[in-house]
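Right, subunit A next:
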Amino acid sequence: MRSLIFSLGLMCLSTLSNAFEAEDHAVFGDEDAGQVLRIISTADIAFFKPMIQSYLSDHPDVAVDYTVASSSELMRALYEEDLSFDLAISSAMDLQTKLANDGLAQRHSSSQTQNLPDWAVWNEMVFAFTQEPAAFVISNKAFEGLPLPENRQQLINILRQNPEIFRGRVGTYDIRQSGSGYLFATQDARASDTYWRLTEVIGTLDPKLYCCTADMIDDVVSGELAIAYNVLASYAEQSAQSDAFTIILPSDFAIVMLRTVLIPTSSEKPELAAGFLDFVLSQTFPRGTSPLLQSTMLDDANQNALHRIRLGPGLLVYLDQFKNRSFIAEWESAILQD
Partner candidate 1 sequence: MTAPTTKGSIRQRLLILLLVNAAVVGLLLYLVVQSVARQIAQESQDNILAASAISILDSARVTGGEISIDLPYSALSMLDSVTDERAFYAIRLNDEFLSGYENLPRPGDYVGGNTVFQSAAYLGEDVRIASTRRSFATDQGQAFLEISVAQTLTGMNRTLTRISSISFGVGIGFFVLSALMAMLIARSTTRPLHRLTASVSRRGPSDLSPVAAPVPSEMAPLVSSLNNFMSRLQLSLSRSEDFIAEAAHRVRTPLAIVRTQAEITLRRVEKPENRQAVREMIRAIDESSRTAGQLLDHAMVSFRTDHLSNETVNLDVLAQETVERLQPLSELREVEVKVVRLDPAAIRGDSILLQSALLNLLDNALKYSSRDSSVEVSVEKDDTEIRIEISDTGPGFPDLDSGQLLERFARGANAEGVVGSGLGLTIVDEVVRAHGGTLTLSNKTGGGACVVLSFPLG
Partner candidate 2 sequence: MRYLLIEDNEALARAVVDRLSLDGHVVDHAEDLATAQDFSATTDYDLILLDIMLPDGDGRSFLARHREAKSRTPVIVLTARSEVSDRVGLLDLGADDYMVKPIDFSELEARCRAVLRRRGGEARNVIAFGDLEYDSLAGTLKINGTEARLRTRELRLFEVFINAPNQLFSKPKLVDRLFSYDEEASENAIEVYVGRLRRCLEGSNVSITTVRGLGYKLEQK
């Protein structure tokens, strides 16, 4: 398995060191509990804490060891270093799919998984438990006197017409650093040509590139950014200073990312993992009471404009080194117009 060399050009850029690096770590529940469930996740501790606590209240004999890592570090931990985790939670659908496709995820089937809609499960290995749309986040202050863009075309027009307002104040993912950013960009590009025109317009405005959604939101709040493009709406909604900005789901199409969970083959307690997985799914489907990341915007949005990213081997295409190389090259030529 380890001898498999998959060319992950993107990943190589950001992770040159050998060992996998955790960003954060926490243990919930009784440290001396008989069973410890080890989760590796791309989600912040704060983000997932309510779910874990809700689970632990029903299962006092379990402790949850929660490690936060970037999606590429998560990939490295499981794919290259073969570290043992019971659950892998990630918003990088393509990487999760690759883990499963390459045989690093266990199959799991239960009454809970049987009830999932088709889009939320792949091969009984990868299970989606949130839907997180990519949105425009607009600083209310910066847009005073300006019409709010409802779709990408309107956004292009506004940016073109007001370069003095937006120069240096447009933020978006650096897709070379962010897995989510790359995923959003590729799906955006697949869905419409508008993406490339928008990217070119943004490129003329000397954009700021970010690794993470949270940073973008912070900069919008602080006023440093007038607009952030392709921001996870769920993060923005949870922000404490949400009155400083407006979240807009593009009405032409909104890419919806699915946060997924899988049980790695390296899991030492697959039953416990399956139990937790079922618990998470039961909080989410069919009409979950999940304490986390229920984007209220999704309910109000035009369902036809929602562009849910489909789990499946199609996602592997953009991980191909040829494809990756040419996409990044195209993106760079559009966004870096120095």
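Quick note on the criterion: a contact is a pair of C-beta atoms (placed from the backbone, for glycine too) under 8 Å apart; a residue touches a chain by one contact, two chains touch by 3 or more; residues count from 1.
With respect to how the candidates were assembled, all candidates are chains of the complex that A comes from, given by their letters.
Because the structure is a prediction, the values reported are computed rather than measured.
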Options 1 or 2: the chain contacting subunit A in this complex
1
Name, in rising order, each residue of subunit A that touches candidate 1 in their complex.
1, 3-7, 100-103, 121-124, 190, 310, 312-314, 316-318, 320-323, 326
